[in-house]
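Only one structure is covered here, and it is reproduced in the block below.
As you look at this complex, bear in mind that one protein chain is not there, while each of the others sits in place.
A and B are the chain letters, set down in written order, and residue numbers restart from 1 in every chain.
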Amino acid sequence: MKQSIVFLLVALLGGNLYSQDMTPLVRKLKAKLDQVNDYEAEGKMKTDVAFIKAPIGRVKVFYKKPNKFRLKKDGGISLLPKGGVSVNMNSIFTISDFAAIDAGEALVNGTHTRIVKILPSDENSDIVLTTMYIDEASLLVRKSTVTTRENGTYTIEMNYGKFAQYGLPDKVIFSFNTKNYSLPKGITLEFDDDKPAETEKLKNRKGRVEITYSNYTINKGIGDEVFR
Amino acid sequence: MCNDVFQTRSRQPDPRSYLCSVIVKVSHLSKQFNEFRAVRDLSFSVEEGDVYGFLGQNGAGKSTTIRMLTTLITPTDGEIEIFGLSLASHRNEILRQVGSVIEKPDVYKYLSAYENLALFARLSGSGRTRALLMEQLEMVGLAERANDKVKTFSQGMKQRLGIAIALVHDPRLIILDEPTNGLDPQGIADVRNLILHLSRERKKTVIVSSHLLGEIEQVATRVLIIDKGSKVTEGTASALFDPAQTIVALQTFDNDYAWRQLQLSVWSGHLQQQRGDAILLKMDRNAIAQFNRDLVDLDIQLLSLQPRHSLEDYFLQVTSGNQHVDTYTN
Partner (left out) sequence: MWTLIQIELFKIFRRPRTYIAFAAVAALIGVIQFGLKLDGDAYIAFMMRDINSSISVEGKILNGYQVCYIVLQALLVHVPLLISLVAADMVSGEANMGTLRLMLTRPVGRTKFLLAKFIAATVYTVLLLVWLAILALFLNMLIFGVDDLFLLKSQYVVLLRKDDIFWRYIGAFGFAALAMTTVAALGFLLSLFAENSIGPIIATMSVIVFLTILSTLSSIPLFNTIKPYLFTTHMISWKEFFDIKVNDANEAIIGSIQNPGRIIRSSLILLAHIAGFLGIGIWVFRKKDILS
């Protein structure tokens, strides 16, 4: 009997705990991010994708509400792995109708965070589930895992600095599963064989894109032509 | 012994310093192309100042021999000495003193006459000024066309240019292989005069080959007749071309026996060679009657006795062994 009371208590408490609506927290967070109407940022992008060999490049990132986002290389050519990489938190909040569920707590890089699962109400939304690791004290998203219908699951980790008050990170690490890439040798006109080990290495790696921002220009207005 | 003369003069082989009168000495020269024997055991020598006529029908081995003299072909056997030096071991020293036109006078058609001449002058290591080169072209009558491309030249003009190239480095020995091939009568006469000029005025030694006796007859001081790669006869032109000297073709029931008998007789010095079904002898026309009588004494059973009247006949006969020979009945 005593055991069943304890079980019930745990179940009630637990149930209460896990089903706790986190919508207010998320709304608060959204409001913070909503201060930013647009921004232009400069940064360095590092692409760590097994099948891409590229040097660190300087990039410019443009954002405009509600969901316009553009990453441009500062001159030169930029490579981004396909897969809904927007490298931007703000666009996740374009979904207005969602359920936010508390999923416990976790430490992200030494910071105490609350795990919030966000389920869009719209069945046709590309995003199926977003898991956010929210630093409640400073009201910042430290980490986020997004599962999409079309582009698989990806993780965004964020470090904050000078622009934390706007919820804009200094560094974003975007991790995702890479798709296989290969072209017939007939097209690339290569005769040489790659070593099998090398090929193996290429297949097994996860992709990462890392952007370190050096400067943000916030709410100065950006024309739509930038996003075209 | 010529080598001795050379060696006492200098340790460094310099063909110019070589004073021996024998310019070319060919000993037991042979050339085998697979199954075909182009030249067999050929020996002859050319002396300084000679115009040495090299006579034979097409395919007799003249060209092969001349190509061996100019290092285009490596002999299978035998030795060639030029200016007393072995051609095999002193090729470049020797060729510096040799000018040649081998068969057709082919030059670079896309270059002008002057450019061709200048090119070969440099190649021969003789630093010739423009004036000297023009003088050379003047000598062969091409000065006015010096800057025209050779492809616009007639065969005769090319031949003259070829000769100018052969002479550009003032060689001591000049080798001309069939120089009148493809020329018109005027061209032939020009070449003939040029050879005589080179020999008489400029004291050059000339080796000239031809399949036409008439040409050789008019220029040569010495003549070598070659057939099927072998020497037929060699001698001074005056002796070979002497109208009093007649070649007699003798046919008997047993040529070998006749040859042996004649060798033992007073006629041994007149014997030339045994060829086909005939024995050839050279003798004064007036001696033929006595020779005929002696054949009876030597117990040689005569089938026919045929005197040839000129070198032309002789040449034709000796170089066409299987040809039918008209019988001469005494």
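The criterion applied here is as follows: a residue touches a chain if its C-beta (ideal position, glycine included) is under 8 Å from a C-beta of that chain, and two chains touch if they have at least 3 such contacts.
This structure is a prediction, so every number in the text was calculated from the model and none was measured.
Asks: Among A:A31, A:I56 or A:L129, exactly one should touch the missing chain; which is it?
Replies: A:I56
Asks: Consider the whole complex, including the chain that is not shown, and state which of B:N58, B:T74, B:T129 or B:N147 touches that chain.
Replies: Missing-chain contact among the listed residues: B:T74.
Asks: Just name the one of B:R37, B:K104 or B:R275 that touches the chain not displayed here.
Replies: B:K104
Asks: Tell me which stretches of chain A touch the chain missing from the display.
Replies: Looking at chain A, the ones touching the missing chain are residues 46-57, 71-73, 75-82, 178-194, 198-199, 202, 205, 208.
Asks: Touching residues of chain B against the unshown chain: what are they?
Replies: Contacting residues on chain B, toward the hidden partner: 33, 67, 70-74, 91-96, 98, 100, 102-104, 106-111, 115, 119-120, 122-125, 162, 165.
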